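After the structure tokens below, expect a handful of questions from me.
Left out: one protein chain. Kept in place: all the others.
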Amino acid sequence: MYEVKSLNEECGIFGIWGHPQAAQITYFGLHSLQHRGQEGAGILSNNQGKLIGHRDIGLVSEVFRNPGDLEKLKGTAAIGHVRYATAGEASIDNIQPFHFKFQDMQFGLAHNGNLTNAVSLRRQLENKGAIFSSTSDTEILAHLIRHSKQKDFMGKLKEALNAVKGGFAYLLMLEDKMIAALDPNGFRPVSVGKMKNGAWIISSETCAFEVVGAEWVRDLKPGEIVVVDTEGLHNDYFTADTQLAVCSMEYIYFARPDSNIHGINVHTARKRMGAQLAREFGHEADIVVGVPNSSLSAAMGFAEASGLPNEMGLIKNQYTQRTFIQPTQELREQGVRMKLSAVSGVVKDKRVVMIDDSIVRGTTSRRIVQLLKEAGAREVHVAIGSPPLAYPCFYGIDIQTRRELIAANHTVEETRAIIGADSLTYLSIDGLIQSIGLDTAAPNGGLCVAYFDGQYPTPLYDYEEEYHKSLKERISFY
Amino acid sequence: MYEVKSLNEECGIFGIWGHPQAAQITYFGLHSLQHRGQEGAGILSNNQGKLIGHRDIGLVSEVFRNPGDLEKLKGTAAIGHVRYATAGEASIDNIQPFHFKFQDMQFGLAHNGNLTNAVSLRRQLENKGAIFSSTSDTEILAHLIRHSKQKDFMGKLKEALNAVKGGFAYLLMLEDKMIAALDPNGFRPVSVGKMKNGAWIISSETCAFEVVGAEWVRDLKPGEIVVVDTEGLHNDYFTADTQLAVCSMEYIYFARPDSNIHGINVHTARKRMGAQLAREFGHEADIVVGVPNSSLSAAMGFAEASGLPNEMGLIKNQYTQRTFIQPTQELREQGVRMKLSAVSGVVKDKRVVMIDDSIVRGTTSRRIVQLLKEAGAREVHVAIGSPPLAYPCFYGIDIQTRRELIAANHTVEETRAIIGADSLTYLSIDGLIQSIGLDTAAPNGGLCVAYFDGQYPTPLYDYEEEYHKSLKERISFY
Amino acid sequence: MYEVKSLNEECGIFGIWGHPQAAQITYFGLHSLQHRGQEGAGILSNNQGKLIGHRDIGLVSEVFRNPGDLEKLKGTAAIGHVRYATAGEASIDNIQPFHFKFQDMQFGLAHNGNLTNAVSLRRQLENKGAIFSSTSDTEILAHLIRHSKQKDFMGKLKEALNAVKGGFAYLLMLEDKMIAALDPNGFRPVSVGKMKNGAWIISSETCAFEVVGAEWVRDLKPGEIVVVDTEGLHNDYFTADTQLAVCSMEYIYFARPDSNIHGINVHTARKRMGAQLAREFGHEADIVVGVPNSSLSAAMGFAEASGLPNEMGLIKNQYTQRTFIQPTQELREQGVRMKLSAVSGVVKDKRVVMIDDSIVRGTTSRRIVQLLKEAGAREVHVAIGSPPLAYPCFYGIDIQTRRELIAANHTVEETRAIIGADSLTYLSIDGLIQSIGLDTAAPNGGLCVAYFDGQYPTPLYDYEEEYHKSLKERISFY
Partner (left out) sequence: MYEVKSLNEECGIFGIWGHPQAAQITYFGLHSLQHRGQEGAGILSNNQGKLIGHRDIGLVSEVFRNPGDLEKLKGTAAIGHVRYATAGEASIDNIQPFHFKFQDMQFGLAHNGNLTNAVSLRRQLENKGAIFSSTSDTEILAHLIRHSKQKDFMGKLKEALNAVKGGFAYLLMLEDKMIAALDPNGFRPVSVGKMKNGAWIISSETCAFEVVGAEWVRDLKPGEIVVVDTEGLHNDYFTADTQLAVCSMEYIYFARPDSNIHGINVHTARKRMGAQLAREFGHEADIVVGVPNSSLSAAMGFAEASGLPNEMGLIKNQYTQRTFIQPTQELREQGVRMKLSAVSGVVKDKRVVMIDDSIVRGTTSRRIVQLLKEAGAREVHVAIGSPPLAYPCFYGIDIQTRRELIAANHTVEETRAIIGADSLTYLSIDGLIQSIGLDTAAPNGGLCVAYFDGQYPTPLYDYEEEYHKSLKERISFY
């Protein structure tokens, strides 16, 4: 079964401090972050200093399938996690939050992001006798904390946060406090909210605040540590050497349209990307059709800016999340239509602008173009709401090689031919930065656009060698 | 967990004759009809005259969870069914297709619709010794066939089809043929399609043809019987006393936007309803917001006709199909937001036209208005793409009492106040008929609009008394 | 995985009238009858005239896995059933009790036994328009009742009981009474018990009385109908043409040793069979080893009568009920040892009398002899606590062809050679009848021994032709 989109986020985190139904609110919070990871989920609650966890493979609603699964998570604070596993086989050992128990203390840990020096750190720790219980890089922070010679937990934590490199948003639950920390570039979004009863919330995205009835307070800053305990919320920094570089793919594709990141509404940013794309687009057309659901905002923006009518020319089947039956080879072509159908009555004899947010391997785009043409579209002009995706990401998106990226191996014209479109237009990098409009003073407007231009905001550490090797390859696929 | 929509269709049918992967194609077909029934599904295949079935409670993908579930359904023909159960408890006994086995023959049966004389017929049959194995009215046809004194199966079937009253689309699989039959008013849609290899398809909606790679041939006519066997497709009529009265709710809400019913594309019809609604609307506003997903077409039409921008002011969480955890009473208000969120950045300080397809009890509308207002909307003008729903349906929609219908018990102004809107506009009946544009010569344009005006196209039989009693009640709820 | 025993009973029934925890007591009762059927189970309770059922494939403890499964079965009366399915594929349609619902009444039905004229009756009923919902012969009684022209239910039931032929113990639950009925030969045991609170119990075996704390009252007589209602227990007869012929295999193998059938304790009868077998045995030996668990009583009797020590030379693994993994062909020989092991320290260099209750195909006996020899037994003398099993049973045991019976196709000496024993002794038919000691005045001492001598106590009806054909075959297997 093909996936409509093959770009994957690596996790979402949610935490709460100070509510009698902490675990249940975390459940709702994770549910609203489900789009950030569908392979596993877990919650760890804090019941007067005693931590209790439940985690498993599956969607949030599957992991907490039985009433007892949540009921056992008593307490007034909790942290939760949804996971997308990059490795082939999903193992419960890697599902978070992790729960570390010692004779003198215990703590829970959840993580969104990817470390660039995980292999080196793990080797160093193992040489000191450390035993890792998972293959996740998340566990490294715990070992660094326990091996630190600093006196108190905060000292150990800061030392550990300075040792790890790359993209990370950590959420920790201790017996007497909840802690969130963000990497020096702020690659991943983390927001602080507050409920009417005074409970503090930490969430990967602000859409969770709406769901649980909390108000947004502010977003974490690069290098910041936020601590919530019985005395309220405090903050600190583990480093002053910071430079904002928010992952631009959060705005383009990952985040939910109703979330705001650093004050910018995602839907609105996408509409602006669509509008800008219309301005950069140079072809005649009759109607605009967005690929559901991710590209509907951009399609709205494109339609408004271009004056073309926005039509529902593609329908997504709402019941596609889990299909256990694989079609036989003969039926594969039919099978792919289970997820998306073209509406013949809408596109027939029309020159269609098909709006999508990005192209990864090109397979999906090729199939959608074909669907539209089979449904009678006279021309299909593909317009993409982001620049060509040509370089891997090492900070938390599941693209770690250039091999799979069509734009890393083909020119725009070659790509257009492969996907069978009548024209192909990408949004320019400048157009993207301008549309998001985050921080005009900062380099790249405060965004990470490394997957578009190959300019990484940090050293690559363990990935350095592999990356440079990959630059020399040019793979022709199709 | 509240349902965004509480109107429920009663089933979808799909059949195929003449393909080596008949069961698998039926699986894909049922998948595309999943919106017509989510409580159970089944497939019955025909392997050289031997019928084999598999059915269970759950979505199509759940019922056919294991590869063996489909593999055992060998053969070159198959019929399938998706079911919405009106009764509280879903029982596997009621899941279709039914499989009737006799020492001299066997046949399978699937049904979409509702009989109005089911109670009387069942009583008569039981008095003759009949034992029913389900509580479904579908089974009645089988008993009528077996008790008929006609000589051959077609004769028995025609006699039985003349005995049942109300709305019905039947699909039968015999050892040597597949048969479809439609009631004399054609309340439910049934279409015939054809695959490239010559296989014939019967489906409740044409969207299934797209998915399995078939071409639409034609729709069944009221009173028609279609037979497919090794010699191809034949047709016949069991009655000449027919009058087209297609359920208008199929166009308004049930059918998938990419389906065509009697040649009218559903999305396009909805756009026209939205446009007509804009013309009937009399208030000032800034933006148009459709309730996802069912009202997005109408919102497009409204926006185009009114010149107002169409915005994504409400977001539907894609991961809401199955939630096993019920929120505690305190958290119920948070819980309802799991399915739908208002986008504050879009609606803040705006006068919003909120487009929905219909209002049943008003509960959902009231909550969505509240979501929008909490998100900062200055005014919320509710515009409904259909007339007030004030009468029950006895032909296959799950509204069998006026008690639950807010429009049966309150004026438009009262309803407006209850849902907390600044204004409330319904589409007129004439506007609806005109927008669909099915058959201008026929009464009500060939549509059934009985839930709007109480004028039923057939006698009500067993429901007569109950219906008239209900007309005298006026229930004030809220 | 081979089965230690391949003879299978066809069901157990249990009913209760007059207890606030009727369903839970039925659960315990069925649990104690689990040995009579392991493929499915169900309970139907009577809550003030409303019948509610739950049934599924699996052991009693699996079918009632969730607390709600039993809790929903409210009421003060209930009937239950455990099923062994003769047909290859277990289908939930055949799991009992059946629940028949009509507009004017409803009733539940459970059955232990096998009808000899099921095919004829079904054909006749279908010709009258009847539709069967299962392939079970149990359903026939319900159709006969409904087609009867008698005035009241008891009249209809009696007419139906006279129409069905063969072995049957029926248990019915009506809105206002519970009814048990036994065939004119009393092939299957049915007992009546009473609890301290006055509740009446019907059970296939008396072992269930012990478990639920009831006292045995009496056993049903051939041709008897017992009715329990609010006025207590009444009885009646549907026929006077009766002749007791209790299935002797109940004493030999099926029934639990702690049950009494017509006043004879099963364990004690088996000890007597063992003692008689010792008297008929003519070989030198050192120790007696019973095949666990079914032959331990006979081994005790043999040891006492012969003066030889009774030893635990074979151990049955207690954890063998469900093994999902099939061994590869290479490991099959190892796999068979998962269920039974020979104790080398006990049997080494000994001349062993291996006691088993019966030989069906001979496969199991051959393997056990081999196990004992590999464990060092010098000689293995097989002594069987019943006569050679040479004819099929048509009254409720799963042997419907002579093909599978080694004694139908081979002499005792041939059988001995096939199973690799040093000698083979069967109990004589007279010895068996005398050991059980049921009713010396009746033919065959009141027992059915047809599987030993081919003399059936009733006409065979639908099986007549098939049976006579089978007599002419002599199949050599191995």
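Labels A, B and C are assigned to the chains in the order they are written; within every chain, residues are numbered from 1.
Quick note on the criterion: contacts are C-beta pairs under 8 Å (C-beta built on N, C-alpha and C of every residue); 3 or more make two chains touch, one makes a residue touch a chain.
On a predicted model such as this, the values are computed, not experimentally measured, just so you know.
In the full complex, the chain left out of view touches A, C. Screening A:S133, A:T411 or A:Q455 for touch with the missing chain picks out A:S133. Touching the chain that is not shown, out of A:Y84, A:F100 or A:W200: A:F100 (per the contact rule at the top).
Considering C:M178, C:V346, C:V360 or C:L460, the position touching the chain not shown turns out to be C:V346 (whole complex). Interface residues of chain C facing the missing partner chain: 21, 24-25, 27-28, 31-32, 34-35, 38, 59-62, 64-67, 69-70, 207, 210-213, 256-258, 260, 265, 267-268, 293, 296-297, 300, 304, 309-312, 315, 317-319, 321-328, 330-331, 333-335, 337-338, 341-346, 375.
Although one chain is hidden here, its contacts on chain A can still be listed: residues 92, 100-104, 119, 122-123, 126, 128-133, 135, 139, 142-143, 146-147.
Quick note on the criterion: only the chains that are shown with their structure count from here on.
Copies chain A and chain B of the same sequence differ in orientation by 180 degrees, per CA superposition (steps of 5). Relative to chain C, the chain whose mean Cα position lies farthest away is A. With centres set at the average Cα position, the gap from chain A to chain C is 62 Å.
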